[in-house]
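The complex is shown incomplete by one protein chain, all other protein chains being positioned as in the whole.
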Amino acid sequence: MVLFKREYLIEKVLLALAGLSFVSIAIMVIFLAAEAGPALAKVGVKNLFFESTWQPNDGRYGLLVFITGSLLTSIGGMLLGAPPALASAIFLTEISSKRFSKILTGFIELLAGIPSIVFGWIGFTLIVPIIRDKTNTPGVGILAAAMILSMMILPTITSIAADAIRSVPDSYKQASLGLGATRWQTIRRVTLPAAKRGITISVILGLGRAIGETMAVAMVIGPASVFAKSLTTPTHTLTTKILIEMGESWGLHRSALFVMALVLLTISMGLIYSINHFLGKEDY
Amino acid sequence: MNEELAAAVNTNPTLMEKRAPRSRVKRALLMDRLATLVIFAFSMLAVIVVIFIIGTILKTGLLTALDPAFFAGKPQALRSGGGIGPMIVSSFYLTLLTLLISLPVGVGAGVYMAEYAKKGRLASLLRFGADTLSTVPSIVFGIFGMVLFVIRFGLGYSMLAGALTLTLINLPTILRTTEEAVRSVPDSYREASLGLGASRWQTIKNLVLPSAMSGITTGAILSIGRIIGESAALVYTVGIFVRYAPVSPLDPGAPMAANIWHIYTEGALVKDWLRVANGETAFLLLLILALNLLARLVSWYYEKKLGVTG
Partner (left out) sequence: MESENNLSEIKMRSVGLDLYYGEQKILENITLDIKKHSITALIGPSGSGKTSYLRCLNRMNDLVDDSKIEGKVFLDDEDIFQNGYGVVELRRRVGMVFQRPNPFPKSIYENVAYGPRIFGINDKATLDGIVEDSLKRAALWDEVKNKLKKSAFRLSGGQQQRLCIARVLAVQPEVILLDEPCSALDPIATQNIEDLMAELKSEYTLLIVTHNMQQAARTSDYTAFFMLEEQGKPAGLVEYDDTSLIFTRPKDERTERYITGRFG
C-alpha cells in the first residue's frame, strides 16, 4: 500500500514536470498579452498592423515595416538555404556511402552548434563589407540577413528532411529501380513524393527558425525603421526591433514591442498547429 | 480476354522500341549523372560554410583568445587592453545553474512522456507545449524572462533570472533526447525487471535510466552548447557587461555571447574593440568545438566500451 502510494506520487510529479512546457506557454501568452494590452487598446489593431510609420514620439506605432522585414529576410533565407539543405538530405540518405555520410552529418551538426552571435559577427565583419563593396550600397539589409539565415536553417531542414527520406520504405525504391528507373528518377518520382510530408515539415520549421532569429540578423539588418529600398539597404525585423529598443522604451512604445513578441509567439504556435493539423494525414 | 490478348500481341514488337527508345535511356542516364553532381555540389556547401566560419573566426581571434592576459583579464569600458575573465565566469556559472534546474525537470518530463503518457488528449497537449516551446524565438523568451523573473519575481538582472529563462529554452531539448533514449531501451529489460517483482519506478530508476544514460548525457552536452551560445534571451535577464565576475546567483553577469553583442553596439567607444570581439568570438567558438568533440567522445564511449546504444 505504501509502495502503491509512492508510485502514484512519483507519476504525478513526473506529469507535473512534463506539463511545465505547456504551462509555460500558457503563462507566456498571458504575460505578453497583458504587456501588449495597452498598445492593442489605445493604438488599435488597425493602426498597429496596417500602418508602416513607426514614430513613438508622435504616437505612431505601425508594425508593417517590421512584419515585412521578418517575412522578406526569412523567405530570402529559405530561398537560399532550402535547396542546399534538401540536396544535403538527399545526398546523405540516397547517394553517399555510409562512411562519407557520417562525416557530412558531423559537419552539419557542427553548423547547428555554431551560436547566433558568431553568425552575426561573421556577417558584420565579412559579408556586409563584401556586399557593400560589390554593390556600392550600405551593404546591410535583407540580402545579408538572408545569406546568414540560409546557413543557420540548413541543419534544421537537412536533419528533419533526411529522417523523412530515410523512412520511405525500401520496397518503393526497389520497385522503381526494378522497372529500369535511374537513381535520380527514383528519387524525384518516388522517394521525394513519398517523403513529401516530412520535407514540408522540415521547411516549415526552418522558416520558423528564420523568423525567430534575432542576434545574427540584428548585426546585419541595418537597422532602420523603414521599408528596405533595395535588398542591400537598412531595414528592421520584429525580433531585431524588440532586441534593440526594449531597454529604452516606456509606456505605449514598450507595449507595442510586446505586441511584436505576441505576433512572434502566435507565429510559432501557428506553425506547430499547422504541422499537427494540416499535415496530420497522408493523401495515400 | 483472349481476343484482347491476341490483339495486343500483334501490335507488340514495334511498341517495345517505341516505349523505351535508346535516346530516352541515354537522356535519363545523363540526367542521373547531372543531378547527382548538382546534389553533391550543393551538399558540399555545408562543409564549405563550416570550414569558412571556423577558419575565419580562428584566424582573426585565436591568438587573442589564447592569451592569458585576455581570457583571464579585466574588462575595460573605455580604455584599450580589456580582457574577458568575468564573461567566461558568467558563461560557466550560468551553464551550471541552468543545468542544475533544467536537467531534473527535463529528464523527469522526458521519462513521463516515454514511460507513462498514453496516447490521447493529454499526451498531445503536453507534446504541443514542448513543440511550441522549442520554436519560440529566444528574444521572446528573453523579454518574457524580463517581465516574469527580473521584474515580477524581483530577481533583477541576475544569473538566476537568466538560468530560469534558459531552462524554458532548454526544456524541450532535454525532454526530447531523454524521451528518445528511454524509448530505445528494449521492452524485454522492463519485462524482466517487472517480472522479478520490481515496481514501475524501481524499474525506471535502476534499469531504464542507466540504460538510457548515453542519450541523456549527449542531450545534456548539446544543451550546454546552446546555453553557452545563447545571447538574445540574456540581454534583458542577465546583462551584457560587468566589471567583476558574478558570485551570488542574484548578481548580474555578462555571458560571452551577450557581451559580444554589447561590444558590437558600443563599437568604437573602445579603440581595440575589434580585437576584443574577435578574441571573445574565437574563445566562444573553441568552447563550442570542444563540447562537440566531447559529445562525440561520450556517445563513442557508451557505444564501444559498454555495448549500449541510444
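Read from first to last, the chains carry the letters A and B; within each, the first residue is number 1.
Rule of thumb we're sticking to: a residue touches a chain if its C-beta (ideal position, glycine included) is under 8 Å from a C-beta of that chain, and two chains touch if they have at least 3 such contacts.
This structure is a prediction, so every number in the text was calculated from the model and none was measured.
Among A:176, A:202 or A:268, only A:176 touches the chain left out of the display.
Chain B meets the missing chain through residues 1, 4-5, 8-9, 12, 15-16, 19-22, 24-25, 27-29.
Residue-level contact of chain A with the missing chain is found at 97-98, 169, 171-172, 174-182, 185, 189-190, 193-194, 282-284.
In the analysis below, only the chains that are shown with their structure count from here on.
Against chain A, in their complex, chain B makes its touches with residues 20, 25, 28-29, 31-32, 35-36, 38-40, 42-43, 45-47, 49-50, 53-54, 56-57, 60, 104-106, 108-113, 116-117, 124-126, 128-133, 135-140, 142-144, 146-148, 168, 171-172, 175, 199-201, 222, 225, 228-232, 235-236, 257-258, 260-261, 264, 274, 277-278, 281, 284-285, 288-289, 291-292, 296. By the touch criterion given at the top, residues 3, 6-7, 10-11, 13-15, 17-25, 27-28, 31-32, 35, 83-84, 87-88, 90-92, 95-96, 104, 106-111, 113-122, 124-126, 151, 154-155, 158, 180-185, 187-188, 205, 208-209, 211-215, 218-219, 239, 242-243, 246-247, 257-258, 261, 264-265, 268-269, 271-273, 275-276 of chain A touch chain B in their complex.
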